[in-house]
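One protein chain omitted, others in place.
The block that comes next holds chain A.
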Amino acid sequence: MQASDRFNINSQLEHLQAKYVGTGHADLNRFEWAVNIQRDSYASYIGHYPLLAYFAIAENESIGRERYNFMQGIQTLHLTGELSVQLSPDCVYNHACVVYVWFGIAHI
C-alpha cells in the first residue's frame, strides 16, 4: 500500500464495513455466510407483516406463532446443526470472533 492511500477512505472502508454484523470478508466460509443469510431472512420475515401473514396461511398457524418461531430461529441459529466446518486456524478477524461469540461458542 502506498503512503498516500494509507489514510484515505478506501483503506478504512473495510474496517467500517466490518463493524456491521452480517458483512463478510475473504475468509468467510459457506457455513458462516449461510448463518448470516438465515438470520437476515428470519429478521426480514418478522419485519414484513404481509410475509408473516402469508406464511401463517400456508402453514395454518397463527401469525403470532409464526413470529415466535422465527424469533426462536434467530436465537437458536447455532443449534440447527453442529459446527460442521473446522475453524480456520488463521482466524484473526475480529469480525469472525464477534460472530462466534455472538453464537456463544467460547473455544476460540
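Note that contacts are C-beta pairs under 8 Å (C-beta built on N, C-alpha and C of every residue); 3 or more make two chains touch, one makes a residue touch a chain; residues count from 1.
Basically, contacts and distances are computed from a predicted model.
Peer 1: Which of the following is the UniProt-recorded protein name of the chain this complex doesn't show: "TOG domain-containing protein", "Exosome complex component RRP45", "Ubiquinone biosynthesis O-methyltransferase, mitochondrial" or "N-acetyltransferase domain-containing protein"?
Peer 2: "TOG domain-containing protein"
Peer 1: Tell me where the left-out chain touches chain A, residue by residue.
Peer 2: 4-5, 8-10, 13-14, 17, 20, 22-26, 28, 30-31, 33-34, 37-38, 40-41, 44-45, 47, 54-55, 57-59, 80-82, 84
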